[in-house]
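Just one protein chain is left out here, and the rest sit where they should.
Take a look at chain A:
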Amino acid sequence: MADTLNVSTWKEAVEFAPGVHWIGALDPTLRTFDIILRTANGTTYNSYLVRGSEGVAIIDTVKEGFEDEFFHRLESVARYDEIKVIVLNHLEPDHSGALPELMRRAPQARLYISTRATTMLKALLRPNREEPFEYTTVTTNDRVSLGDRHLRFLHTPFLHWPDTQCTYLEEQQVLFSGDVFGCHYCDSRLFNDRVGDFRFSFDYYYAHIMRPFKQWVMEALALIEPLKMKIVAPTHGPILRERPRRYVAHYRELSTSSLSRELGDTDKSLIIFYMSSYGNTARMAEAIYSGADTVDGVRVSLYDLEGGEVAPFVDLIEDADALLFGSPTINGDAVKPVWDLLSSLAVVNLKGKIGAAFGSYGWSGEAVRMVEDRMRGLKMRVPREGIRVKLIPTQEELDECTGFGREIANILVGKEVQRGVIEFSDLT
């Protein structure tokens, strides 16, 4: 079957290891996933069935609307009363869509979810459901027996939902990895050694789904890499049975900061982005640059947003330690290129980066405060109130900018100037 496999016409389960079956569904016409992802040839919702001597396990289900295909495949290899275990590696609707009906058909089955999934489960269930599901929460190294087969869980949170886990079938050395190592790529030949060239889809998926959680990827890899792995079976895209470790190694490479390889462990990166209509905000940016540049251990970069594209700036921001945004105020707002960049940062982790804002204005000067609020909303730390200058900066004001740049750079290297005890009423 393998040579001619085409699951768009083959509607039964596909066995790819003894007692291990793919029972998922194809969604070849999908063109946008979750608003943020383009899917040029659709996607798959991969669900798996494992048969042991004492029962059957179902690992993940499919999106609502694809239940018929899923149940048809399931029924081709198992009866509902044989199902002992249902595992959801995370509760995202594209994998939990068939759960309510599956639980109805297999009421004796026990649901296994991660410790972080409980509140989500309640929120995802249909509000009119009378009885909530019973479940067991599991974490790393918890095991479930199917008799001669055993499932072991790995707690891999935030990849890409807080409740994400992976499930490892010990005897067959199959890792059911959830969305980790997945991609939106729909090919009815199912396996990485049969499908078309999906490298772009794999990297694109990582860039939009896993990239904000690189630290968590590294922690998950520490659990995954020691496993003996014959097959990695993700919830989207090809099943990785041909040299699966390549994909694990690729995740490690993608999750390692490019700048840390460049700068080493010592220097911090401070980047100043600005837009300027009459050159006033630009002069402030240059003064801030000259001040920051006097601080040892800080590598300072200065960019005029007018001269660049958003995507490479996002790459720079990901690896930076401090970000300063300069925007004039036009019609009571920061200017669009600044917002374009600040609204394109969902794919990178900004938590704890230091932020600051500055800008020239004509009469009201709202931009600086708005940008500061945005940075706080992005979970950045804004340690100092930004600088606003009315129209053309005086030399005194430029000196203040230089001091501001030096102060932010000093904060970055841990040399924050102490301000004594502050009265709450003095804080603006």
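What we mean here is this: a contact is a pair of C-beta atoms (placed from the backbone, for glycine too) under 8 Å apart; a residue touches a chain by one contact, two chains touch by 3 or more; residues count from 1.
Rule of thumb we're sticking to: contacts and distances are computed from a predicted model.
A.B. asks: Missing chain's UniProt protein name, "ABC transporter permease", "Ferredoxin", "NADH-quinone oxidoreductase subunit N" or "CO/xanthine dehydrogenase Mo-binding subunit"?
C.D. replies: "Ferredoxin"
A.B. asks: Among the options A:Thr29, A:Thr115 or A:Ser343, which residue touches the chain absent from this view?
C.D. replies: Of the candidates A:Thr29, A:Thr115 or A:Ser343, A:Thr115 is in touch with the missing chain.
A.B. asks: List every residue of chain A that touches the chain not included in the displayed model.
C.D. replies: These residues of chain A touch the chain that is not shown: 115-116, 118-119, 351-352, 376, 379-384, 416, 418-424, 427-428.
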